[in-house]
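Apart from one protein chain that is not included, each protein chain of the complex appears where it belongs.
Take a look at chain A:
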Amino acid sequence: MKLLTSLGLALTALAVLAGDALAAAAAAGAADSEVLKWRMISSAFALAIAAAAGAIGQSMSISSALEGTARNPGAGGDLRVSMIIGLALIESLVIYTFVICLIIVLG
């Protein structure tokens, strides 16, 4: 256990050192800090709105599926599969927003 812990600490330290170098490079590369600031703000808001709306949609589908399962436990398997498909389709919209935010921040 001690060995594992120290190994993990060493790996993390390596990651942090490399991350610091990366952050310094990014700061030097950011020529226009105003644009960068608004990129950060807009993408954070976009992802927050998308996550909130997606969470509401997913919670509605999950609660309906659970109610259906409670009324008719025999239909639980079918309901679960349909629910997972629906959740994936709802979640993919949030994921599109996430990808667009990545493009905004990095691109």
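Keep in mind that, in the parts below, contacts are C-beta pairs under 8 Å (C-beta built on N, C-alpha and C of every residue); 3 or more make two chains touch, one makes a residue touch a chain; residues count from 1.
The definition used in the following text is that contacts and distances are computed from a predicted model.
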In UniProt, out of "Amino acid/amide ABC transporter ATP-binding protein 1, HAAT family", "Stage V sporulation protein AB", "Molybdopterin-dependent oxidoreductase" or "ATP synthase subunit a", the chain dropped from the view is recorded as "ATP synthase subunit a"
By the document's definition of touch, the residue of A:Ile41, A:Leu66 or A:Val99 touching the omitted chain is A:Val99
On chain A, the omitted chain is touched by residues 4-5, 7-9, 11-16, 18-19, 21-22, 81, 84-85, 88-89, 91-92, 95-96, 98-99, 102, 106
